[in-house]
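Shown here: the complex without one of its protein chains, the others still in place.
And then chain A:
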Amino acid sequence: MPVWLREHSWRQTLTAVYLSLPLRGARATPANIFCSEQYLKVSVPPFLFEAILYAPIDDTNSTAKIGNGNIFFTLYKKEHAMWDSLTLANADKEKLQYLRENAVLKAHEKAKEETEAKKITKQDHKKYALEATMKVEEAERKRIEDLKEKERQKVAEELELWKNQQKDGDKYMSIQKKGELHQETEPLKERKSGKVSKTRIPNEGTSKTRLKSTKGHGSCSIFSQDLKEEQLPAPRAAATIKVNFTPRVFPTALRESRVAEEEEWLHKQAEARRIINSDLSELEDLKEEEKNPDWLKDKGNKMFAMGDYLGAVNAYNLAVRLNNKLPLLYLNRAACHLKLRNLHKAVEDSSKALELLTPPVADNEKARVKAHVRRGTALCQLELYTEGLQDYEAALKIDPRNKNIEKDAEKIRHLIQGTMQSS
């Protein structure tokens, strides 16, 4: 239940009412005051003051001053008349209620109107600002355009002028040409004047030479004869210069190079070298050199060359256990298996080798060709001719100049056709 404030005091003039409302220590803010045409409410919880005014007031112009524990209202009357009392005397509950609601509604509407009005003014301001900036920019643009136009025109005029001068110059040139038939020294002077004044207009040039010729008459003619003969040196003696072009690691210019892939391949190889699968219990039994995959690979190669295929396979196996990322080990082991007729193993090893030989670059071309050929051979011996042919063709793609591969591929094709015909 709010506490009603009733200790207000008021006085009036013809035009205004002055109301003083003590607040009993509570602090009021403008939000706590609600005023409409005929209804005034101050609600500072827990205090409440409410008044239905005797007559309507102009609530937009009325003021309220908050201070000193007091609110001082200055209410301007709509009709200039003396009020009998501040509030309406016999106000029953319903009327009060009605008045209150009305007041609230009115206040709402007013607020709405105000916001609308504010919005509209804001928009107008914005539009104005926009137009102003647009005008400024337009002016700027126009200024630049004008400058450009002026330049263009100036330049076009100059060009026309120069062109006309050229035309006159040409006329003089043609007149001179006719004169050539009569005087042999004429063309010579032309050349001289051409040399002296490279970009001068022919007009001036020719007039100068005319003066010259009259001055140094005698010597000039002798000079001109000599000059004419020395004029152009004989054509050079024909000769050839041989050139070498910068050798390139990649046969094409930078933008076509496959630098990225080459780098990747080199990187991979470097990585592979560094791997040591050291989790073998038998490692301690091995000699130092037997732990080196390269040494084992060489051993294997030697045994292969001597015909000891099983020994070679053993060597390669151990090497693989130490380092399973070296493609050459698998490649060579595949060759051994081929000789031993372990065809499935040969296929497996060649495939593993090919896997390790990515990315496909110029460096590992030979290895890839070998891998494809070995796998192809194994597959053919397993009578999987079509797959074998695929491998041979892949090998041919990498190295189209190898006659052996071509011949073998042909043979396989015939075989396939033969089996197809017979089946």
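A few notes on this one:
Here, contacts are C-beta pairs under 8 Å (C-beta built on N, C-alpha and C of every residue); 3 or more make two chains touch, one makes a residue touch a chain; residues count from 1.
One rule holds for everything that comes next: contacts and distances are computed from a predicted model.
The protein name that UniProt records for the chain not on display, among "Calcium and integrin-binding protein 1", "Dynein axonemal assembly factor 10", "Vacuolar protein sorting-associated protein 33B" or "cysteine desulfurase", is "Dynein axonemal assembly factor 10".
If you put the hidden chain back, the residue from A:Glu116, A:Glu151, A:Glu263 or A:Glu410 that touches it is A:Glu151. When the whole complex is considered, the residue among A:Lys242, A:Arg274, A:Lys287 or A:Arg401 that touches the unshown chain is A:Lys242. The omitted chain makes contact with just one of the residues A:Arg11, A:Lys65, A:His80 or A:Lys163: A:Lys163.
If you put the missing chain back, the residues of chain A touching it would be 148, 151-152, 155-156, 159-160, 162-163, 166, 169-170, 173, 177, 187, 190-191, 194-195, 198-199, 202, 232-246, 248, 251-255.
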